[in-house]
Structure formats: structure tokens, C-alpha cells
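Following this message is one structure expressed as C-alpha cells.
The complex appears here without one of its protein chains, the remainder shown in place.
Letters A, B, C and D name the chains as they come in the text, with residue numbers starting at 1 for each one.
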Amino acid sequence: MHEPVLEARGLHSFYGDSHILHGVDFTLARGEAVGLMGRNGMGKSTLLKSLVGVVTPRRGEVVAFGRRTRGMKVHEIARLGISYVPEGRGIFANLSVRENLNMAARADADGRCDWTFERVLDVFPRLAERLGHGGQQLSGGEQQMLTIGRALMTNPQVLILDEATEGLAPLVAREIWRIIGVIRDTGIATILVDKNWRAVSDITDRNVILVKGRVVFEGSGGALRAQPELLSEHLGV
Amino acid sequence: MTNEVLLRTVKLRRTFGGLAANDRVSIELKRGEVHALLGPNGAGKSTLINLLSGDIPATSGEVFYCGRDITKLTPHERSLIGIGRSYQKTNIFPGFTVRENVRLAAQSREPRAARIFSDAAAFGPYCEVVDEALHLVRLAGVADRKASELSHGQQRQLELGIVLATKPRVLLLDEPLAGMGHEESLKMIELLRGLVASHAILLVEHDMDAVFAIADVLTVMVNGVVLITGTPQEIRASREVREAYLGAEEQQDA
Amino acid sequence: MDLALISIQTLNAVQYGLLLFLVASGLTLIFGVMGVINLAHGSFYMMGAYLAFTLTSLTGNLLFTIIVGTVLSALLGAVLEWALFSHLYKRDHLQQVLLTYGLILIFEEMRSMLVGDDVYSVKVPAWLDFAVPLGSVMTYPAYRLFMSVVCLLVALGLYLLIQRTNIGARIRAGASNRDMVQLLGINIDWLFRLVFSLGVGLAAFAGMINAPASTVSPGMGTQVLIVSFVVVIVGGIGSVWGALLASLLIAFADTFGKVFIPDYAGIAIYVVMAAILLWRPEGLFKS
Amino acid sequence: QSGPVKVGLMLPYSGTFTDLGKGVTNGFKLYVQEQGGKLGGRPVEYLQVDDESDPSKANENANKLVKRDKVDVMVGTIHSGVASTMAKVARETNTLLLVPNAGAGEITGAMCSPNVFRTSFSNWQPGYASGLLAAKKHKTAVTISWKYAAGDESVKGFREGFEKGGGKVLKDLNLPFPNVEFQPLLTELATIKPEAAYVFVAGAGQVKFVKDYAAAGLKNSIPLYGAFITEGTLAAQGDAAQGLQTVLHYGDGLKNPKNDAFIAAYTKAYGARPDVFAVQGYDAAQLYDAGLKAVKGDTKKKAEMIKAMENAKIDSPRGRLTFSKSHNPVQDYYVRVAKGTENVVTDTIVKALADPSPDCKIQ
Partner (left out) sequence: MVAVFLLALAGFPLLKQEFYSELVIRVMVLSMFALSLDLLVGYTGLISFGHAAWFGMGGYVFALLGTKYQLTNNLWLTLPAAMAVTAFFSFVVGLFVLRTRGMFFIMVTLAFAQIFYFFFHDVKALGGSSDGMNLRGKPVANIGEWVPFELTDVNTLYYFVLALMVALLLFMALLLRSPLGRALQGIRENEHRMEAIGFPVLRYKLAAFTIAGSFAGLAGYLFAVLNSSVNPEMLSWHQSADVLLMLILGGMGQLWGGVVGAFTFVLLQEVLSTYTKMWHLWLGIAIILLVLFLPGGVISIAQRVRGLWQRRPA
């Protein structure tokens, strides 16, 4: 396997007094796609937020591209090449679609620009029709497309999608899965959270299941499917 | 009696600038039916719900509730006569406890304007409704947490809990299952099945498993107009729908 | 009233409107775009005027004064942002009201300690010290016309900055969702500091440009405060053209209020503001 | 009685009128200094309160001096609204009040009271005197003032004086206090084309007005009159004010021995030339001194003291100063011409002018 681009070691994260992550270890290698699964409220988003620095873990450390991120600002971590699409989208309501995309534009650390404005619009033709609309005026699914497109505009090495396809129509959701496949081939690593565990496990190399802030399973999609009792116990399937 | 039409629209139309987000939309919601509304992103589903709930006024067309023209009613008036809705983008009272979120919804049914000096939280009838709603959406365990401290999925559950506590007869649900985990989704489907006997439900949802599991009638919208209304079988069989919306979904389910 | 008179009054109104815009321009950035309720705007304006007075009495050169003064003020703005405002972005907006009120008090007292409480004025630079004849008895000072031009340039510059550049988009994005902007790898702290200092610089700039046409006096800051907010709000928060249009409308209300309904002139601008906001509850230009 | 007399200075030490407040304070203290730090033979203890020119705090601030600090005399203030509340408190508590500036007519009019004296003017006085002067050369005039009590009263005085001299006021223009966008009014003035104009605005407003007036080219075509319009602000007004004729009960260019000494002493003490406000403060101290001396410093003998003050003939830098029945100054009004940074006195337009104060009921 390739060298890890993002790594968490023994993370303990809190919100105030409530202890959410209990010593989570997690790695993501270059070009790898990992699915993060678990029921509602198990700490998936908290783990992702800890990785990108929005939540500061009280113990443990996060290493991104070989650098410890403790003490780094959120934007500095992002600049290492990590792009995070939070659940609930975070669209800039007061900016137009065009501005939402362009404001984020950035070449990657090597100066490459694989994802351009045009390419994002190619992937989401719906957005091309709405360029002048304000973020607030988009339908829910259009907003989701926009955040993903905006994340891609930063030409990340690591793409983290929380609730990746929430609100997307099946056709578009499938397009997202396809794109993730495509970008994985270009060497971008992804972490996916999505309720559709089957679709996720189809395209990921590895899956991690969280239960109450602890990792209870780690393995390929095949391995996951081979253990229906795991699925039913931890995902309620 | 079960198939009584509760909510009916006649040629509803709503434009944003030059864009017709809804055009000539005529649908009927009947008691005892789950009516699923499908369509690609931006088709106008949420807009339709907004028109039905009064959140935005219609450009033209009418809405009837139990035969009464309610096109001009404000959102709160519609809520009070029994039309409840949930939001696609979570729309709760983030600073309040989960219980207070739901309690407020229950309070709206009994404003008790006259009793200015009584303690709202201790009022029995509210409490019952609240407990029931919290139980239904499986949030009883976190009732005293602040809503903003819930996880995304839990907030989605709360979103639904608030609607249920207003005891509506017509439920307009905008992607209620989005963000909920697999198990929670299944429970919600069960819950909706239980409710449908006495309610009319309009369900906007992109989760096809769920939709085909509970919908009695489906309407597919594209670009603001109704493409087709029919039974699950008819919809599945429609080539147009497959092209516009489902894509190769069939194969997976098959 | 005859046509000639009306047209002169119209000229007065336009000129005054442009001036109002200039005064409010810094606020358009700090309040309109960044969303920081900055009551100290008037103090920055006053600071500019006093800087103009002090520096011109030292150097005798207005242009030089304006450049140096603007830079100094912008630096002060950056320091204030770093020391005070940067801690408040995540708090209730009303905390900023309190903070900036504290600043007003400090600024007034500092002014009194450093320059005293006298009324001063600043000389119009010689090359602009002439007047254009207007009608039979009146003349129009060229400096006022010059200020109008400056103001239009400021409006244009602001518009380009806010609406047309990537930086502008990022600032606006930051005002609506700070965390998300950071997640996109943008240093929002730095950006906000920049914008804030630019806003302070603009306020001081307005004070300096306006000093020769007006006076430099204690309390001048609070006088422009309300009308600046009126302009930014009536125009629609964050909209440069809106603010410009609002300035003109307010100036027309004020000018013609004084002429036609002198007894009610004091409320003319408030009546206009109330009417506009009742008609368009989100200002003239909704952004 | 040997302890110090407590003098409560309630004046603006912050805000727009700070400068005037300081002028009054300096003037008052200068006189006391000249008397070796004593008034009526007793040492003086000052208690200063910043009234912020805020009438809604006036009651509290006045009571602070009267009820908390138990002062023997209150001196204040600039703002008329604040001063009339002070007058009310003074009357209620029977405390002596010296008003060193505020010109509201009612202080020595409807609200007059034995224990309230004014050492400055009533708004009517300088207005009236200006009217007399303007009427000497002109037949028609237009007035411009801020729309507030002082402005109204001053304009009323001007009108009376002007009409007495045979002139006619064509129109009263006004604008809301403290608005300083004068352009529309100047335009209107230019269309009416009166022979003269009279203006009443204050502080920074007067500087801007005079500059705007000159910049609009009106200075030469329509002579401008005013009372305070150049007072204390000549330096800031620069060329625009040069040659302006004003009428006031004082001028720093007034030639008399008292004034020369006063100016010298003031300049020495404070490093700046005095203005009319300093004189009014100085005279407040003189007046109080006169009262105290008459009772040998025994502040308990109020009636006697008041009597003495009523009859005081004060040698003021402004000339001879006496008081009318209503306790308002009776004083000469001078014609002054702005030259450089001095208001040079060229003439006396009316001697011993008293406000008729018809509403005052102390006899």
C-alpha cells in the first residue's frame, strides 16, 4: 500500500464534557477510498471534524502528509490538500453559484489544476444552468452538487464527504460514485460517509465502522458483506 | 372514508424570475395513502411543498383542503387546520432542548392565550403529546440535550418529531429520511406506515428502497411539471421516468 | 420655484448624496460586507479629519496627508481588529455594539487629550481653491465638485472589490459562514483583518477628504454615525450601488425637505427611510 | 465662617460644548486666583461635574452638587435645557445659581427666581442688537438658524431690532439642529436676494456656515450678520470670516484697561486668548464675590447677599455690567469686525441693553 496521507492515532475528542471519540486510530493512504459507517450519533462526523481540525482532539494526534496538525489552523490544514464537505452543506447563501465555485479555486500543492470551473460544470450540468443563482435559491440537491463541486475546485489530495449523496437524486448519486472512482484513479484519496452502505462499500477499498466513538470493524467491502451479523448489529441492516 | 381527498391542488404555478419551478401541478392527497413525489434535483418538489404549506405564495392556481380553498391562507393558518410539514434543510430550534422543541410544537395546538401566568412546561396535555412524539422519533433518550448538540441524523429525527407534535392530518415530508442511518430509516418507514391510516402523506424522498417500500401512489416531476402519476408498478415500468430520474436503479433492485 | 433653482438644489442634493456615500463607504465594508456592527465608524471618520488637520499643519500638503493618513489609519484598523474584533466574530452581534461604544468613548477622550476641543479647519489646496459661477449671485466651490468625483471613484472601486474580485467573494463568504471558508483553505483571519483595516482606512479617508469642505470638531463622529448606517441599510446590506442610491435618496430628502417643508425637515430622511424599508423590507438592493 | 465656600461648577467637560465649558471654568478660576484664591474672604473649594450637555441627566447632576456636595453656589451651564433644569433645582432647594452662558429666555423670564442670576445674556439681547445694526444699512433681511429654542429666540430678537430700525425680515429659514448641510438654504437665500442675512448657529456649525457662505460667493453680495458667529472660532474660519460684522457684549479687541489686564492675565494663565465665555465665567465669579463681600462671607445671609448682587456694578472686561430686575445682565452691545484672529470693536450699537423679561414675576 501507499504511504498514508492522513492518519489519526488514538484520538479522544470531546464536546464540552461529553466524550465522543474514545481512542480512534485511522489511516488513509494515497489514492485510497475509505467508507466510514455507523449509526446516527456514533461519532462519524466528529472523527472527520477532528481530522480537519474543526474539532480539536483532547488526546491523540492527527498526521496529515507527514505533518502533525496539532496547533495548526483549520485553513492551514486544508491547504495541505484536504477538502471537506460537511453534512448540511455549508453553501454560501449570499454568493452566486459561480462565485461559490470560483472563490475556492486553488491549484494543488504541486501546482496542478485538474479540476477547473469548466470541468466541475461538466460533471454537474445542472449547476451550469444555475450559475447566476444565489446559493440560497438552489434546490437541496443542487446545493449538494455545489458543495462537492466547490470542494473539487480546491484540487485536493484528500476529499472528505460527509453524507455525500444526501438529497441527491439516484442518477446524480450514481454520478457521484462514478466521480469518486475517477478521482481515486488520479490519486486522490477519499473518505466517505453515506447511509447507502452498499454503494459505499462497492467503491471503497476499505470500510470502517464506528460504534460510540470506537472502531469496531475495519475491512474491505467483501469482508463486510460476508458478515451479515456485523451489518445488522452495527448498521441495523 | 379512508380515501377521502384531503389536499388537492389545481394548476399550481410558481415562478422565480423567469424560471417556472412549478407549472400546472394538479395532484390529490388522500387519507390513507402515502403519495411519493419523485423527480431529479431542482424539479420543483420542495417548491410544491412550500406552496402547499404556504411558505411561499403561488403565482397562480389553487390549493384546496377538505374542499376549502386555502390558497390565501398563511403558513400558520394552514398548520392550525392540520397541514404539517418537515423541511429538507433541518429547521429546528437549535438553542432549545429537544423536549422544548417538540413542546413548542404541541403548544401551538393549544395556545391558552388567556392563561398568561401559568407554567407552560408543566401543562399536562402538552407533556403527553411531547412524550409520544419523542418516542415515535426515537429521541426520548436525548430529550434534555440541546438540539444543536445532536448529530446530524438525530436532528433529522427531531425535524420530524416537531411536525408530529403538531398533530397534523396531512403530512408534507421533504426528504425525511435524508441523513438518517439505515436502521432509523427503516423505523421511520414503519412509523409512516402506522400513521397513514389516519393521515394523508406526501413524501419527497430520493431513497428508492424506502419509496417503493411504502408508497401507494407516485408522482414524478421534471422541470416543474408533473411527468406522470401512478402506482409503483407503473412508475417502475415507465421508460421516461427511468431516463429522467431512476437511471439504472432497476438493475440494482432487481 | 423656478427651474433654475430646482436644478441648483438638485445639484446640491447630488453633491451632498455623494458626500454621504463617501462617509458611509468604510461602513459598507465593515458592516455591510463583514457584518460587524461598528459604532466606532464615526470615530474613525473623526480621526481622519483630525489627522488631516494635524498633518496639513505640519506639512502643508493635503495629498501627502491623505496618503500617509490613510495608511496610518488602516494600520490602526488592523491592530484593533487583531486586538479586539477578532475575538467577537463568533459571539452575538450585539457584543460588537458594546465594544465599539467603548471605542467611541476612548477615541473622544484621546482626541481631547491630544488635540484639544477646539474647532479647526483645513485649507483647500490652492489648485482647487476656486469657484464655479452658478446663477447670478452664487458660486459653487470647485473642491466640492472634486469630492464628488472622488466619491464616484471610491464607489466604483468598492464595487469592483466587493462584487468583482475573488477577494470580495471570499469576504462575503466569510461573513456568512466563517468556518466553511477556512475549511476551503482560506485564511479568513487575515482576510478579515485586511478588510477591517481597509474599512477604517476608508472612514479616515472620508474624514480627510471632507475636512477642507467642512470642519474638524469634537462630536463630528457621532453626527455622521446614524446617517452612515441609514445609507448602508436603506441601500441593502452589502450592496455598493444600493448604498450609493440610498445616499442620493437621503440627500434629496434632506435637501428638498429643507426647501419645501422646512418645519419638518428634521424627519424627512427618517420618513424616507421608514417608507423605503416598509416598501422593501430588505433595502433597495437585496444582495 | 471660616471654612471654604463650596463652588459647584456644572459645565460640559465632554462633548460638543467642551471648549465653552472650559472657557467658563478658566474665567471663573482666574478671578478667584486674582483674589488670592478667595471669594468674600473665604477660600474656595471647587466641585466639578461634567453635565455632558445632557438634559436628561441634568436633574441628577444638579442634585449631586446640591444634595450630595452641599455647595453654596452652582455655576452652570452652556446648554439651555440643562440650565433650565438647574434653575428648577436651584429654586426648589433655594440654592444660589449663576448662569454663565445658557441664553434661554425663561431662565430670567417665566422661571426667574431671586436666587438665580445670569452673567451672560438672554438669547434675545444679541439678536435684538444685531437687528439694530443691520437696520442701519439695510431694508430687508433673511434669517437662518437652527431649529431649537435658542435659535428661535435669537431670531425673534433680531426681528424685533431690525423692524424697530425700519427693516423687514423677508423670511426665516431654518434647519434641524445640529445639521450642517447649509447649501440648500444658501441657495434659497440667494434666490430671495435680501439686502442682509442674519445667522444663528453655534460651535462647529458656525465655522462651517461662515466658510460655506463665503465659498458660495454670498459674502460680498449679501452681508452676513450674527452675534456669536465668529466668537472663538476666527482661526478656524480663516479668510472666510475676515471683515464680518457681528454684535456682541464683548470683543477680544475691546479697548479698556480692565479688558487689557484680563486678556493679559488669561493668556498668561492658560496660554490662549480668552473669548466671551471666559468673560462670562470671570464675571460670574465677580458677581458672587460682590455678594459674599457684602455679607462678609456669611452664606447664611442669603437675602442680603442677593440684594447686594442685584445692585452690584461690576467692572467687567466687557465694560460696565449691572443686572435687571429679572437678574439678567444689563450691558452694552458692540459692533465688532473680524480682523485676523481678533474681533475688533468699532462701535457701540446700544448702551445698557436689558432684556424686558415681561414674564418674570420677581419684583
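For the reader, a short list of remarks on this structure follows.
As a convention for this text, a contact is a pair of C-beta atoms (placed from the backbone, for glycine too) under 8 Å apart; a residue touches a chain by one contact, two chains touch by 3 or more.
These numbers come from a predicted model, not from an experiment.
Within the full complex, the chain left out of the display contacts the shown chains B, C, D. Considering the full assembly, B:D55 is the residue among B:E28, B:D55, B:D131 or B:E149 that touches the omitted chain. Touch with the chain that is not drawn comes from one residue among C:L58, C:V79 or C:A274, which is C:A274.
Seen across the whole complex, the unshown chain contacts chain D at 13-14, 48-50, 54-56, 58-60, 63-64, 67-68, 80-81, 84-85, 88, 92, 104, 106, 111, 147-150, 177. Listed for chain C, the residues touching the missing chain in the whole complex are 84, 87-88, 91-92, 94-95, 97-99, 101-106, 108-110, 113, 226, 229-230, 233-234, 237, 263-264, 266-267, 270-271, 273-274, 277-278, 281-283. Contact between chain B and the unshown chain involves residues 53, 55, 74-77, 79-80, 84-85, 87, 91-96, 100, 103-105, 107-109, 111-113, 115-121, 123, 162-163, 166.
We adopt the following convention: only the chains that are shown with their structure count from here on.
Of all chains in the assembly, none touches chain C and also chain D.
Taking the CA centroid of chain A as reference, the farthest chain centroid is that of D.
Two chain pairs, A-B and A-C, are weighed by contacting C-beta pairs, with A-B ahead. Rounded to a whole number, the gap between the C-alpha centres of chain A and chain C is 43 angstrom. The centroid of the Cα atoms in chain B and the matching centroid in chain C are 48 Å apart. If you sketch which chains touch which, the chains link end to end in a single open path, with no loop closing it. Every residue of chain A that touches chain B in the complex is listed here, in rising order: 15, 18, 38-42, 45, 87-89, 126, 130, 137-142, 144-145, 162-163, 166-174, 195, 197, 235-237. Taken in their complex, chain C has these residues touching chain A: 166, 169-170, 172-173, 175-177, 179-189, 238, 287.
Across the complex, chain A meets chain C through its residues 52, 54, 73-76, 78-79, 83-84, 86, 90, 92-95, 99-100, 102-106, 150-151, 154.
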